[in-house]
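Excluded from the complex is one protein chain; the other protein chains are retained at their positions.
Up next, chain A:
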């Protein structure tokens, strides 16, 4: 290996704990793409003077995606399984000027943290949730996820998945918080644009990012080659405007609907609480 005299720099280094690299993610994994687009969005908003990165609290749960909190240079938390959303609630209650971001996987958010996901959305609680969905439990070795397609093999369903997967985005859409979108790592720039929009909004903002896991999920469906799995995901992703929840599909064999499904400006939980309870001083410092 050739040793470089000077460490090569990357435009996103300022937002990374570069001394922790290399990261733990496998070749062909999509989590890095999702994280990179998030960081680009932060950088651009920072440079445009619209966002102070010192106000970001970046919380994750457990799993491959959960490890992202160790790599980014914000105020961070790596919480127990499924608890990043309530953790973020506490952060915002304590200091309304902070901007909680939850960045975690489908198992973490839609299974063990499913109740928290629903209630944060119902409250229109002030946070941005980015759920990276690779349709499997990657870090624990390929067990069934709530998002695993029907009939697909997993190490805990060796005869195939007898269940139907949850469409977490459709669930959140039905609760109707301020922002609901589904994106895919096959269209990275759209992730960046969506995050930029959602970061500056108030209330509960939800972005699901479809991702690839060739090492585990791909291997289970005989698509170990990252390019093959990527191409398959790209084929099934359909960007659409939807009129109702029924138009959102989550079917690995036909269509996974992507797009921005809800975008509105309803009063957020913190706005309602601080104004109803006469905490006007805190209302003045409330960040998105």
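Convention: a residue touches a chain if its C-beta (ideal position, glycine included) is under 8 Å from a C-beta of that chain, and two chains touch if they have at least 3 such contacts; residues count from 1.
Note that in this section contacts and distances are computed from a predicted model.
Colleague: The chain that is not shown, which UniProt protein name from "propanoyl-CoA C-acyltransferase", "Acetolactate synthase", "Sulfonate ABC transporter" or "2-oxoglutarate oxidoreductase, alpha subunit" does it carry?
Modeller: Options "propanoyl-CoA C-acyltransferase", "Acetolactate synthase", "Sulfonate ABC transporter" or "2-oxoglutarate oxidoreductase, alpha subunit" considered; the missing chain's recorded name is "2-oxoglutarate oxidoreductase, alpha subunit".
Colleague: Return the single residue from A:26, A:200, A:245 or A:279 that touches the missing chain.
Modeller: A:279
Colleague: Looking at the whole complex, which of A:98, A:171 or A:236 touches the chain that is not displayed?
Modeller: Touches the omitted chain: A:98.
Colleague: Looking beyond the chains shown, say which of A:36, A:79 or A:194 touches the absent one.
Modeller: Residue touching the absent chain, from the options given: A:79.
Colleague: In the complete assembly, which of A:39, A:59, A:129 or A:213 touches the absent chain?
Modeller: A:59
Colleague: Considering the whole complex, which of A:87, A:153, A:179 or A:230 touches the chain not shown?
Modeller: If we include the chain that is not displayed, A:87 is the one touching it.
Colleague: Which residues does chain A use to touch the chain missing from this display?
Modeller: Chain A touches the chain not shown through residues 20, 54-55, 57, 59, 67, 69-70, 73-80, 83, 85-95, 97-98, 100, 115-116, 118-119, 273, 277-279, 281-282.
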